[in-house]
Structures are given as C-alpha cells and as structure tokens.
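Missing here: one protein chain of the complex. Every other protein chain is in place.
Read from first to last, the chains carry the letters A, B, C and D; within each, the first residue is number 1.
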Amino acid sequence: MPEPVTRREFLSYSGAALTGVTLGQLGRQWLASTTPAVVHASGSEVWATSVCRECPASCGLRARMIGGVPVKLEGSPLCPIGRGRLCAKGQASLESYFDPDRLIGPARRVGERGAGRWEPIPWPKALDLVTAQIRESVSAGRPGLVALAVDEDGPPADAWSDAWRAIGARTFRTPIDTATRLRPRFEALTGVNGDPMFDLERASHVLSFGAPIVETWLSPVWAQRAFGRFRRGPSRQRGRLVQIDARRSATARKADEWLSVLPEHQALLAYGIASVLLREDRVQRGLLDEFGGNLREFQRDVIPHYTPDQVAAATGIPVVTILRLGRDLADSPRPVVVVAADANNSLIDAVFTLNALIGAFDRPGGVFVAPASIDRRGVEDEPLEALGDLKPRVVALADPSPFRTLSASPDLGRLLEGARFVVSLSPYLDETAAFADLLLPTHTPLESWHCAVPAPAVAAETRSIAMPAVKPRLDTADRLSLVASIARRIGAPEQATDEPISTERIARGEIDRLWRLRRGGPYSVVYETEWLEQLERGGWWAPAAESREDFTNRILQAGGWIDPYFQAGQIEQSLRERRGLRFALPVAIPAVPPAKIEIKPVDGAGRDGFGKGATLRLVTFTPAVVSLAGNPNQPVIYELLGQPDAAPWQPWAELHPETAARLGIESGHRIRITSRVATIEAMAVLVEGMLSDVVAVASVPSVPGAGRWARVIEGDARSLVALADPAGPCLVVVARA
Amino acid sequence: MKRMPGIVSGVVLTAILAGAVGSSTHAQTKSVLLSVELPDSPTAGARLFAQKSCVRCHSLGGGEPRVGPDLGRILFSGTVLDLAGAFWNHAPAMREKMQDLRIQPPTMTSGEMADIIALLTAYRYYITELGGPGSPSAGRAVFASKGCVHCHSVNGNAWEQPGPNLRRYRGRFSAIFLAQAMWNHGPEMASAMQGLGLKWPKFTGREMGDLVAYLQAGNGGSSEERVYFEPGSPRRGRQLFSDKRCLACHAIAGKGGRGGPDLGTRPRELVGSVASIAGLMWNHSQGMTAEFRRRGIPRVTFSGQEMADIIGYLYFVNYANVRGTPARGAQIFVDKCSTCHSIGSGKGIGPDLGGVPRLDDPIAIIAAMWNHSAKMEEELRKRGLPWPRLESGEAADLTAFLLSRRDTSAARPTTGASR
Amino acid sequence: MPRWGLVIDLDRCTGCQACVVACKHENNVPFSTPAEATHGRLLTWIHLVPAETPGRVGPSALPLMCQHCDRPPCTDVCPTSATYLSPEGIVAQVYPRCIGCRYCTNACPYSVKVFNWSSPEWPGAMAEMRNPDVSLRPKGIVEKCTFCHHRLMLARERARDEGRDLAPDDYVPACVQTCPAEAMTFGDLDDPHGAVAALANNPRAFRLMEELGTKPKVIYLREGE
Amino acid sequence: MSEHEAIVAPILQAGPSFRRWAAALGAIVVWAVFAWVWQLTHGLGVTGLGRPIYWGLYITNFVFFIGVSHAGTLISAILRIVHAEWRRPITRMAEVITVLVLFFGVGNVLFDLGRPDRALNVIKHPHFRSPLLWDVASISVYLTASSIYLYLPLIPDIAILRERTTGWRRRLYTRLAVGWTGAPRQWARLERAISVMAILVIPVAVSVHTVVSWVFGMTIQPMWHSTIFGPYFVVGAIFSGIAAIITAMVIIRRVYGLEAYLRPIHFNNLGILLLVMCCLWFYFTFAEYLTTWYGQEPTELAVFTSKMTGPFAPYFWAMVVACFIVPFTILANPRTRTVTGTLVASISVNIGMWLERFTIVVPSLSHPRAPIHTFVYIPSWVEWSLMAGCFAAFALLYMGFTKLFPIVSIWEQEGTDAVPAAAA
Partner (left out) sequence: MARALLLTAVAAISAAIWVVLLPPAAVDQPIPFDHAKHTEVTCVACHRGAERSARAGIPEVAACLNCHATPPRPVEVVLSAGPALPGSDGQKPTWDELARRARPAWVRVTRLPDHVMFSHRRHVTSAKLDCASCHGDMRARRDALTSAPVRLDMNACLSCHKTEGATEDCVACHR
C-alpha cells in the first residue's frame, strides 16, 4: 500500500516541477536566441541597370534587386565592354553601398584636424558653412579655391569642373585613365591627338613592357576577355605573350616568357630590340617607306648605340634573348608591343617606335586610335602635379580620393594641412576626408545617375548612361547638385539663372545630344550591335526608337549608347597630313652600366637608422584588386589580397629565393622593410626568376581614418618612397620581423 | 485581316498569261509572273533573325564563326523563290544541328517568312559590300584622277577651295549620302567644273566604292549632320518613283515611260552596291538634266531618305518579278510531293493541298512548307524516302503550279492582300 | 539525367578572382577578419591556389573549388549522409543533417570543404545583401560549392513554367556567369553535343589528382600549346 | 575477511587529503565545463583549428583515450584466459581505467563536433560506409562489454561490502549485488559468464582500435592511408594501456598502502610486457616510416619530412625518445625494472603515446595534397582546458570508484584457494 503523500513532500515535488518549468522556459528562450530568425530580403526580383564606377572602364552593371534591395551585381549582358562579365572589384562595389562605415549625413569637424571627431549638421547649415568659406577665399584672390578630382571621363565630370570654375576655383584632376597617359608620346610620334588603343584580341604576339594586361589595363573586364580570346580565340592560333616586368605580376605569370627587368632599364631593352629589327632589316616596310619621317636619323642613333651587347651588359638580359625577342616579334603575323601607363616617357617612346617598326599601326591586332577620344572635349583641368607649392585657402575634394590614385604625388597632405578649409565630397571617410573640415556625403554609384565615357577599349564610341538603381540609403546628395547649389549661393553668373545642374540633367542632356546625332543606338545584345554596325557600314541607320522619350527610356534601360561603326586609318591619315613619323631620338646608352646593388647584410642599427638586414632595391606595385578602387572598405577585396601566393588580408613582398635564403627568410615569414623614411611589415613570398637585388612590395591602401576593414591593413609601400626624392632607385633594408 | 507593320508580302497571283489565251497545252508551257508585294521595311527581319534563333547558327557577315554558314558571305544570285528553295533544302541538315544545340525549331507565319526573305535579299544587295569593301588608297587615286581634289579637300586646310571640306564627314560617310549629295548638287558642280575647265567625270566599276571607302577612312569626323539614313522602303520608293516622275522616262518591266532604259529588265546593274548605283545615277545625271530641260520637268532633288527609298525600290524591283512555269511545277509536284499530297482528290498521307486554307501566295506556300518540314521529315524517314530538294527555279515553278490549281480567282486586287 | 560538369581553361584564366567574389556574394559566404584569415578560417567555396599544372614550369594560379567527384572521398566517410552525390552528379551538403565532425573535410584531397568556425555575421546593413535563394549556414557545420544548385532549381522552374526543356544557357553557376576571360564553361558532361563534353575531350584536359581515382567533374585545360 | 582490511578500508573512509584532491580536481573540471560552454556558445572558432587542420587536440585525445582503454579489459582478459595468476590484484584497476577512459574518448569526439546537439543524427540517419559509424558501433559495444566485464567480478565484492555497511550504501550495494549469496550455483554461473566475457571482449577490443585507426586509414590523406594502421594502433593502444595501468598501480599502491597486494613481481611482469609492446611498437613505427621514406611519394614525403626535420620534428623525436629509448633502456635491464623504474617508463610511454597520436593527426592535415594556405596549429586555451578537464575528471571518477568499490578484487585474492573449492 502506497504511503500517503505528506504536505511537505507535495510542496517539494511541486517546487521541483516549477523549477523545471522555469528552467525549461529559460532554455526555450535561450534556444530561440541562439537560432536567430534569418531575415532575407524578400519581395519581387528586379534587375536594375547601373554603371560600375570602380575604374574608368565604366562597365554596364545589372543589380539583382529583391524587394528594392540590391543583393548581387552582375555585368550587363548588353554592355559591349563586359558582355555580362564583371571583375572582382566591380562586384565588390555592392559592398560599398552597404558599407557600415559610410557617412550617414553631412558632418563638421570638431576637435583637431585629423583627429576623426565629427558632429552631424543639417544640409543647409553645411552649405552655409562652405559658402561662407568660399566667399572669403574668392575675395582673397586666386588661388583661394582649389577643387581636386580624379579623372572621370564624361559630361558630368566636365560639368563639375565648369561649376567650380564658375565660382573662381582652379580645378585639378589626376589622370588615371591608362590611355590618356600614353597620349602625349603617341602624339609626338604620330601626330594623332587621340588615345592609342591596343587590339589585343586579334594580336598573335604581344610583347608587353610592364603592361598589367590581366590586372588593371585599360578596362580590366575588356582586357581579360580580349586576353582570353587572344589566348584561345575561336579557331585561332594561340597568341604568345612575352612580359617584361620587374616582378612576377599576374600578367608575368600568364606569359609564355617573363623577363625580370627593372623599370628604368626597360627602355634600353626596347631600343635594343628596335636595333635588332633595324640591323637585320626585319621591319615592316609598308608604313615606314611611305611615312618614314626621321627614320634615317633614328636608325643612325639607335643601331650603333643599342647593340645587343651593350643592352645585355646594361640589363643583364643575354644577347641571344634580345636577338630572339626581336626575331620572334618580327616573325609573328600580327605582333604588337604594349606598355604600362605609368612607364617613363622614354619607354613609351620606345614602345610606339617598336610598333611603328613592326607595322602595327592601323592593323588588326595592332594599335588603333580610340574612336571616342579624338572628338572629346579636352580636359581643361590642370594635372595634379601642377599644384606645386600652391597654398589655397579652401580645398574641395571629390571621390575617389586623389591620394589613392597617385603613385608619385606631390605632398597632398601638406596642401591640405595648409588650407584653411577642406571640404570633402565623398560617400566615405576616405584618406582625404580624414583631413577635411566638412564632409558633404555624396551618393554611391548605385544611388547615382551616370553618364560616363568608358576608357578606350572597345573599338566603338560608347557612353555608359544609367539612372539610379536604388534610392539613397543614407542622407546623401548628388555631387553635381551640391556644387551647383554652392555656386548658386555664391551667385556665380552662369549658375544663378540657369536651371540647377545635376548629374541627371547632364545625363539626359547627353541622351538628347545622342538622339540628335542619329547614329548608334542603345547597348544591345551582340547580334543587334553587330547588325547596327553592318547597317552603318553600309551607310544605313535604323532608329532605335520612335521618339526622343522612347529613345531616352531605351538608353536608360540598356545602360548606355554605342556606335559600333569603326573604321581604322586615322594614324595613316595623320601621318599623311604631317608627312611622316617623328621618332624620339633616344639618348645614348649610359657609358657606365647601372651597377647591380650589392646585397650586403647590414648589422645592428646602422647608418641612417636602417635596421638589421640587407640592402635591396625597392619596386612597389598595387595589387589588381585594390588599384583604382573607389572605396577600399570592402571586406571581400582584402580577402582576395595576396592570393594565390600569400595569405589574404595583408600586403606581401616578393624576393628572389636565393636572396631570401641569405637573409634566412622563408616563404610566409613576416619581414620588415625599412627605407629612409618609413618601415613597414609584409609577408615574404619567394619568386623564382626575379632579380636578386630587388624586393617588390605590394602597396595596399591603408586608410587610417576610414572604415573598419580599410584601417586594419598596415604597410602602404608608397610610404617607403621618399616624396622629396622621387628620382633614382629607392633602397630599402629587408630583414625578418 | 489585320495588317502588321513591316513587310507585307501580300500576294497575288497575277497569273498574267504571257502568251495568248490560245490552246491550253500551249499555255501550260508558258511561264507566269508571280508577283510578290514589295517589302516596306526590308530590315525588319533582322529582329526575327535573332528571335527565331537563326543567329545561333548563322552570322550575318563577321562575328565569331558559328555552326552554320555566314549568310553575309554567301553571294546568292537567284530570285526570291530560289532563296526560299535554298531555305527549304537546308531544313533537314539544319534540324539535326538544332537538335544538337537544343534549339526549338522555329515556325514562321507567312509574314515572318516574308520578312526573313526580304532581309536576306536586302542583305545581299545593300548591307554587305558586294565584292568586298572598297579600297581607300584606290579611292584616293579616284578622288585625284576624277578631279574631286580640285574643289574638295579631305584634309584640314581647305579654306581656299570652292567645294565643302569633306573632313567633317571623315569616318562617317555613306554611299547614300554621297549619292544624294552628288545628285542634288550635280548642276552646281557641273557649272563649277565648267568654270575650272574640268570635264564631267564618269565612274565605272568599283571606282565609286573605292571613293566611298576613301572618304570613310579614319574616324575624325565631328559632324553632327546626318549622314546615315534608314534603309529605304521599296514601297515608298515605288511611290516616289512615280511622284518624282522617274516613271516618265523609265519603265519598270514594260510599264512606264520611254526615254530612259527599262529598269525592270536590267537586274544586273541594279543589284550592285549602293555606291555603284550612286555612280550610275551620277553618270547619267548630265544626260538626264538635259532631258529634263527638254521636257520642261523641273529639277528633281531628293532628301537623303528619299534617295534611300528610291534605291531600295530599284533593288527590290526584281524581288517582285519572279516567273514560274506551272507546267514544270506540275511535273515537280508529281516527282517530289505526290507521294504524300494530292490536289483536289483528297487522298494521301499529307493534307490535300487544294483544301489547305491560306495558301494563297508564294510566301505563304514557302512558309507552310517550312512549318511542316519537321513532320514531313519524320514521315520520309519512316518510309526511307530522301528529302526532296528544289533546284534553282523549281520553287518558282512549283509555286506557280500550286497557285494555278488553287481555287483562286485570278482577279484578286493586286495590293489588297495582306496578313 | 544530366551530369553537370565544369571546364576551366587555364590558358584563358587570368587569376582575376572575379569568380571568388561572385561565389561569395551569390552564396552568402560570410567575410573573414585578418586574424581569421591567417588562421585558416577564411571561408571560400572557390579560391585561387598556386598549383603545379602539367606542361608548365612553376606554379600557375588555379581556381579551386569542389571538384564534384564522381567517386567522392568525402561522401563515403560522412556518418550521417549529410554529404552525398546527387543523381545529377553534384556533391551536395545537407546542412541541417551535418553534425560538424569534419571527417569529410579531412577526407577531401582537394581541401575544398569548409567549416563554419563561428556564426556567420554580416556587419551592419550588409546583412541585407544576402541572397534569399541560399540559406545561411549556422556555426558548426561543413559547407561547400554546390555548383549554385539553387540556380538550377530556379532555372528548371522557369523552364517548366514556359513549357520547355532546360536549355544549356539556362543554368550556369555564378562563377561561370561572371568569368571575364570566359575561361569557364559549364554544362552537361553527358550531352555529346554540349560544349563541356567537347572541351573535356580536348587533349589539353586534365583533372586534379586523377591518380587518386576520384573522377572529378571539374576539368582543367592546361596552359600552353 | 579481515586479512583484506587493507583493501576495504579506503572505501569506507575518506581522509582530508582525498577531499583536497577531490576539490582541486573538481575545480579543474568545473573550469573545463565553463570552457565547453564557451565553445558551445561561440563555436569551434575558439579552438586553434582551421582549414586544413580540421582535427587537433580533441581527436588526439580521443585516439589516446581509446588507446588507453585497452589497458584493462584486453589485458585482464588475456591474462585471465592464459591463467596468469599474478594478474589477480591488478585486473580491477585495469578494467576501471577501461570503462572510465572510454567515456572521455567519446566525450572528446563530442567536444570536437560542430553540432553536438545533432550527435544523434548518427543513429537516426546512419551511413554504413562511414568508418566513423563503425567507430560509434564498436566503441559502444566495447563500452557495454567492458562495463559488464567490470561489473560481473564486482558482484561478490559488492556482496561483501553489503554486509559491512549501513544506510544508503547498504541499500546501493544490496541493489548492485543482485541477490548474491555466494551459493555455488551462483559462483559457477559467474565464472562461466566471466570467461565468456573474457573471450568476447578480446576481439571487440582489438576491433575498437582497429576501427579508430581506420578512421584515418580509410582516407587517402598522406601518411594516414596506411594498411598497417590497424595493428599499429592496437599495439600502440596496448602499449599505452599497460603504461597507464602501471602508473595507476603505483599511485594506488602508494596512496592506499597496498604494497602487500601489488608486489614488485607485478611491476616486473608488467614491465616485461611493456618492454615487449615497446619493441613491437618500435617495429611497427619503423616499418611505417621506412616504407613511407622509401616510397618517396611527394605528398607523403612532405608529411614525413615535416616530422623528421620540419616543424613537427620536436614532437616526433620526443615521441621516439619517450616511447622507445626511455622505456627500453629502463625495462631491458632487470635491475632498473623496479617499481620506480617501471613508473618512469610508463609515464614516459604515456606522454610518448600521446605525442604519437598528435603526430599522426596533425602533420598529415598540415600538409594537404592541395596547395592551399596552411598555418601552424597551436591549440587554444579552450582545448587545453578541456584536455585538462578530461584528465582531472578521469582522476576524480577513479578516486570516486575507489571510494565505492574495492580497487583490488577481494574474492579473487582469497579465491585463489577458496573459490574453486566452493564452486566444486
């Protein structure tokens, strides 16, 4: 017989049960909290058209929008540059839109300049502030006001400069467009005032002097598509690539042959090859016979001074190799010689000279003049180098930061520190914004109107035009409208009366202009573009739209305008008008060849404060994924750094294995690189085939004031280079960290 | 029936018996004129070319090589119905490839078929440069030898010359623009040339093409002046041809005035490139001006678009003039179709062609043949029969035969039929 | 039933890493921090490795993702069948069944399966950019390249709605879609007329670690003539 | 009975030293529990693991513990079958090690799982081709068998204790003694059951470690994919097991003053056994590494080199010293095969065997076939804490066992003469 339950027992059992239930409830809550409800964007799927602004290529984009939120970027299949393809940077720009460290609204500096303390202010007040400063600066006289921007080609960029100039500012731009930098030397040789364009796709042999073909050359997506076809085109011979580069770049890695030559010696090598071509009479006679110009003088200067022996002695490249390079180049059916944009002038001269000698001008797989470039409005801005010792009172800066895009900049920091008022028009707290007194946040590319002239890559005249894909996520403004409203407040004569300018207005105006041109049509699929070209070639043109409004809509839906008709022959034309090529006569080869740096271990805190290690020559480079990027604060970009050789998220330094062995450095070690002005750390990567007295250091933008990812990287290789002494090789001491 | 924009091949069997209404046996051997309506917009088929997946196998001149032949490279010299025959002949091979590529075989309405055929016709005639593009260097020589250099400059410094500087059109220049300019300014040019003591040049062979190529070379043009025109509408061109009183001198297949040559009988000359047509017009403009003056016809000028329409009309004149012989068609029908089809008797595996609706014009017949080709091929394979090929001219004969046996009253309106 | 395969032409591949980003965004693969990355915690379904490839001296950059073996070493060892070879040849991972023992990650000779070392996090508004077609993997389980299987499902649904068969272009993974050098080709290996089958028989074709008998369905075309 | 008072006494009284040890070990266990909760909340990211080193300390511990578990059941069963009478005082100690240590082996697998909450998926959705599933099966069979094998010989002793205790202990013992009266029929059955279990347990035990080795051997990873891993692991397991018994014996002998039962002869005999295993182990190790080196297969060689001269060389050579040189030198010489000598050798072997497991698990993973980015594996505080927790919990439970049950079998001690007589 069971014992009766006592009250005490009953209470304790109930208590236990209650405790259990309480614990159970707590457990349920804990479980619920550990598995958070996943909230995805929901709603209907729409593909919005936009334009990528990560580099001057201005590829067409399409953004996959779910319920109005962009979740993925893809290349627009209609865009002739990428044809649906998109590079890593382009895709990563989606992260810029969501960047958690974006500026949320206008802000004013509080505390010390550069201390990074800001106070949000409303737009009208912000505009009052900047207007007052500009008024003062204008009354103080020129150059009171300076506006800095990075070269973006297109009507809005021109309108930006116009607006600033209307209120008395001097405007400066950094050219980052690859072709633009080649332009002066190309013009010197051929007389064509246009951007040279290399037809990589149809070339059979490419000799590249440091051109980052598969990295950031011209338009990266186009260049990579072209490279793919160059290599394995449909029913074509495999193209051969020879890369002359100090380091094993991604292009060098893809090359059939890579020769490690320092940048300052590359011109010697190019002239050496030219001398081989001339000496062995392997030049293409067609163009030269007709438009030889000063070929005779050139021949007289080059053949005796750049013999393979002499070039070999200076560069360390064996004589047989130089001879072979020349003969391979001449023997290929469609060779072309290409060059990096940041090459020195004598190398650029040498490269175009070689192209003239091998008859690459105006021929498939050779050099053309970009169709869009001849006719475009000249950039009236001054180059950033012209800033000199200017001490403006007010500086206005546009996004992307001119700091980042400059490899050898004048001391921008000094300029900004000297200014009384610095205003930054950028969506991000970038390098220059850190110096600013006032932040006027602008839209990110997905939120903006676009009207850009893509970098000259596709042999067609193109405009990438698009309306905003999304509504502004934060309290930001259109850059042009901002300048316009500032100008309006100042009371600039042209700005006061006119309808206020904005990127939208400029873009629509451009579409109207294109409509009136009555040629070309909206970006379209390959077939339709080909068809359009065929029609134009035959002298016909079928209007793409019934009316102007219809045309505008079609352009905006397609993301741009293209006139695919392209007829080569400008170079020949120019040569005929100018009567011949004008070869730059190279200076004589230095009598004393540049000596190799002796790799000597340095012990202890030696002279100049150099640490322990060995003296090496510094070569800096920007990894493809970060170069030219608008906003470095994208986590995925840092994950791509260094791969495949080094670890992600850090800069790396490349060394010859023997040099490394002497210093006790192995692949993956952290090393310290010290120059006269700075020290950085990087991860060592050993590269077979490099010059043994060189260390190549990746320059990764480290942005101390900027977003959470951009600031974690340490070691901007550019800081190693003394700004005061840009000439001559920079020597650094390398040692294990 | 609704009328869609685009080309209409409203079709008519005009069934004009060429011979007298004599004995029926005699009439059987006579050919009849199969009149096909002129297209309104010959390039409308370009969109269909992509929509119907043609573009996945064929390119239209250039582009990456594809499975099928590049239609832009085929110089086809036959009538529109020969083209249709070729279309028919390639059906089995094409279907096999389509199966490999998992492309749904397209079906065509007769309107679509007409558009596609008009495109291919137009393509041959004036999109591709017949015989290859002109040579700029040869053109330069033409420019000099014909005396153009005396008045025009293509380089920068031309302020002292009487003619307009052509530099602004550099890179963007079209043969039709040239034709228009030369036509409209002919009289002024003639007087200027007289003043300079130059003789009126004549252009022969490829000279005009070379000249266009020379003027087109380079990309320096900054002109916002219109140099391109819409591909001409042959139908509008036909109207213009009479409005501008060309018909007063020129006859088309016997209809029209005397004085100039009958353009309907000179197909070879009229299917050259636009540039060569421009050359023809230029060459005869002197004589024509004189003739105009004699007849008291005021000077005729063309806007660019009108010029395009006129030339388009001239191209398509022969498109609409196809002759077929019903008698031969009957034999072809017996040889190649009668295994399955009958006319009127109602027997056979396939439908009785006497009773199939809407088979009232050549293009509709071609379209119907095309659309049934998949099924037919299957039947043929079952029976182990070969694919009946249509040789040159046979398509026209067969069509003529079928139309003659259809219950079509000959007195249909010639332009009213439409889709 | 199709047998999906991928051909990567190394002669065309430039190592630009566009595929890596496309994959990351498409498949909601979370970002890492520097510390995590150096500690082998970087999650990537596809990444570039310096690999010795046939016919070439020195390492080339090779995009490495799940090779979707026809005889996968990873599926055999899974104690719960959380990873298995689907009938269409995709080596799949069933996330809710995975217990996180990481046996498959160790058995895989390509080291392409990755483990969620911690809960995935997207900073700030970045959570909004996640693809709703792909689930979020919680901490403690293994994940891997799926050939963007969700795209197949959506493409199939779309084709079915339009009353047609799946066309070759309907379904391509995100990496193939974006590859700027057009180095990647995706499709049915069993389709004798398909582009993939043709390329797979190219004399330049090789598979990674063929000697292990894993029979990968990712086929590389070596560099060089 | 009073003659075995030395055995019974520690059960019934606990001194302050016991409490101090229990408290200290308990504190470590509590800390380990905290570490585990930390790991559960934050994910396995709190360990030092990463791609491609997906397994580390936990799996090393797992293999090590499963190895040590061969201490008892296998040894006692073998000795029982061959009627090695000197085994009597040590069988129980060995068997307890087996049972307890198995739990920690399994526990380490749970620590290693990314989703321990889904561990039951292994049973709900089993995939029979997975060696891990074989492992689950064989370990659970082994755990069951060795628990029974531990429990059966305990029954008479529990009955003895039942008579000597009161209160909850008495109630517990009454239940556990399952009505043992010492009747001859019961004795006969018990003996039968024990001998059946003894035979049964041997293949199970061999299978367990073979299957554990197959977890590695079945993969195609360099230096895992080895045919001799089965016997190699079993030998290593017995090796480490014997070493573990000797260590436990020395401690118990000292702490509980059981010098009368655990006489030098035991240490000598076990020492000789350890020596045999030591040589066998060395033979297998040599064979394994020689073939790898001779084969010169590049991926295998990378792992091999990393162990010989690379970053894992210190661990590898320490292992060779600890597993072979030290024990062999001590044990081969009868004069050093003393209690202290065998203890030193055993501790050395245990450390060495742990290192062996480590150098099997980690270097192979550190050198994957694919050329991916690798890193240096350094276990985190969480892993060390959990490892310490395992050892502490093991010690704690072992101590607890000695406070509940006689650690030396009483009846077997007296049974040398008494029991067979009774059974007869």
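We take it that a contact is a pair of C-beta atoms (placed from the backbone, for glycine too) under 8 Å apart; a residue touches a chain by one contact, two chains touch by 3 or more.
Being a predicted model, the structure only gives us computed values, none of them experimental.
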From C:3, C:68 or C:149, residue that would touch the chain that is not displayed: C:149
Hidden partner chain, touching residue among C:66, C:101, C:114 or C:136: C:136
Residues of chain A in contact with the chain not shown: 12-13, 15-21, 23-25, 27-28, 31, 38, 40, 42, 44
Those residues of chain C which, in the complete complex, touch the missing chain: 84, 86-88, 90, 92, 94-96, 133-136, 146, 149-150, 153, 157, 160-161
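In this section, only the chains that are shown with their structure count from here on.
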Centrality ranking, top chain (CA atoms only): C
Approximate Å spacing (C-alpha centroids) for the pair chain A, chain C: 30
Computed distance of Cα centres, chain C from chain B, in Å: 52
Distance between the centres, which are taken as Cα means, of chain D and chain A, whole angstrom: 62
Per-residue multi-chain contacts in chain B, two or more chains: none
Per-residue overlap in chain C, given as positions that touch at least 2 other chains: 38, 42, 47, 49-50, 59, 138
In the complex, chain A residues that touch chain C: 35, 38-42, 66, 69-75, 82, 84-88, 90-92, 94-95, 98-100, 214-215, 220-221, 224-225, 227-229, 231-232, 238, 250, 253-254, 256, 473, 624-625, 635-636, 638-640, 643-645, 647-650, 688-689, 708, 712-713
Chain B to chain A touching residues, read off their complex: 43, 46, 49-50, 55, 59-65, 72, 126-129, 136, 155-156, 170-177, 212, 216-222, 224, 226-231, 274, 308
In the complex, chain C residues that touch chain A: 9, 11-12, 14-18, 20-22, 24-26, 31-34, 37-38, 42, 44, 47-50, 58-62, 123-132, 135-136, 138, 174, 177-183, 223-225
